[in-house]
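Missing here is one protein chain; the remaining ones are kept as they sit in the complex.
Take a look at chain A:
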Amino acid sequence: MSTGIFGCVQLFFSYFKELVGREVTVELKNDLAIRGTLHSVDQYLNIKLENTRVVDQDKYPHMLSVRNCFIRGSVVRYVQLPPEGVDVELLHDATRREARGG
């Protein structure tokens, strides 16, 4: 895994790549929360979701016919993951490895 100033970004990029295919909920900075299957992620942590549905559908009627979407990484506040999708040990180890400089 690469290190340097982008080390941490790369860590989470790799981490999110492992989550592809899982069901996640993405909460945006404008409070819109979208649930869907993680289709892909890139180095900016832009996210593509499939089979999306908005958590509060009545408040966002314009999202009704959106099934696939692209979310800009910079507007994401949280990504809620399935509990079994988080291997805390592995993340700890990777972080320590990066902190030591590879």
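In this text, a contact is a pair of C-beta atoms (placed from the backbone, for glycine too) under 8 Å apart; a residue touches a chain by one contact, two chains touch by 3 or more; residues count from 1.
In the analysis below, contacts and distances are computed from a predicted model.
> Looking at what's absent rather than what's present, what does UniProt name the missing chain, "U6 snRNA-associated Sm-like protein LSm1", "Ribonuclease P/MRP protein subunit POP5", "Uridine kinase" or "UBC core domain-containing protein"?
"U6 snRNA-associated Sm-like protein LSm1"
> Any idea which of A:L11, A:V24 or A:I71 touches the chain not displayed?
Missing-chain contact among the listed residues: A:I71.
> Footprint of the hidden chain on chain A, which residues?
2, 6, 10, 20, 28, 30, 32, 34, 39-44, 46-48, 52, 61-72, 74-75
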